[in-house]
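All protein chains but one are shown in place.
Let's turn to subunit A:
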Amino acid sequence: DQVLHIVPETFQQVQLLQHLCSSLLLDLWKPLLPEDIGAGEDLHMRVPAPLVQEVKDSLDQHMISYSVLIPDVQELVDHSMPRERNSPRQVPDGYDYTQYHPMEEIYQWMTEIQNSNSELVTQHYLGNTVENRPMYYLKISQPSDKTKKIIWMDCGIHAREWITPAFCQWFVKEILQNYKSDPKISRFLQNLDLYILPVLNIDGYIYSWEEDRLWRKNRSPHMNGTCYGTDLNRNFNSSWGSIGVSYNCSSIIFCGSGPESEPETKAVAQLIERKKSDILCYLTIHSYGQYILIPYGSTTEPPSNSEELMYVGEKAAAALMEKYGTSYEVGSTSLILYSNSGSSRDWAHMIGIPFSYTFELRDKGTHGFVLPPDQIQPTCEETM
């Protein structure tokens, strides 16, 4: 099938084209109806493959010039089709969890999630970003008279790691779709509250959509606006500024002007500090590399409960591998990855949260940060 572009010059040509469209029942893309075809106006019509030659001959015969707007409609359709959705209804309806979404849509999604699941979900304000955007987290909590321990999970601390906000959204959807039917999840929620921050570095995320796909830091201006961005995962108050950082704004691992110098860091730290006695587990989601990382990055000294941390991490990696065979490596950041200070995971553990993990999701570098959307579902399913 082809789509032809014609600009009729005379009324005679208009009549001819109207006749052609009606008699051959051609699919008019522009305008909507044959009667709206006008001289000097764009006409786009889709011609089924078997009729293409006939239509072109007819146009040539009547000296109507045309150009081929789309040479193969099927090809275009095939390429722009998102993944087949096999799960029935999404929560909310129609939200595609197998595609990447811009921040606008994620904000809307959060509102809708709260509205359609108000018995379980509340949206909470955390603080503002450098560029004054509101940061929200979702609290998933089953009403009960006992105080519950908290599991905190944040995604999108590094702008270019798009798979991570996708995972946070997926996670919320899975919980909400299955908490009534899945005994494991309902038991979970009887004893635990989930705090989910789908995008921590909102300004950076937006910047990676609009300007630079591989941006990592936030968007705080330095040196009179000649240099931008602090690496939020070097900005926490955990051996801040000691190793694996740069004091230069132009570096991608610039740790900021001081611990918690960035509003995003401060907003998260304030909440977690306030609730720390109830927080059982701190999870921060990154990509890529396929690791489950335990503290510390700032030193090779193991944390006090490193055996337990490793044990739980290994169990998680094993469960993850069961789904699609994806292998994750488990270990302390400073030993298996690289040294860094000021990370949120280190900080969470240092203030007393017993289980603190960084997840580095798929893949191992084949696509790296630019993970194709057809890997969103399997990545999320296995990580779940």
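The criterion applied here is as follows: a contact is a pair of C-beta atoms (placed from the backbone, for glycine too) under 8 Å apart; a residue touches a chain by one contact, two chains touch by 3 or more; residues count from 1.
Just so we're on the same page, contacts and distances are computed from a predicted model.
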item	value
Per UniProt record, name of the chain withheld from view ["Nucleoporin Nup43", "Transcription initiation factor TFIID subunit 6", "Latexin" or "Sodium/hydrogen exchanger"]	"Latexin"
Listed residues A:111, A:270, A:304 or A:366, member touching the removed chain	A:366
Subunit A, residues in touch with the chain not shown (by the definition above)	79, 99-100, 209, 213-214, 216, 231, 252-253, 289, 338, 365-373, 375
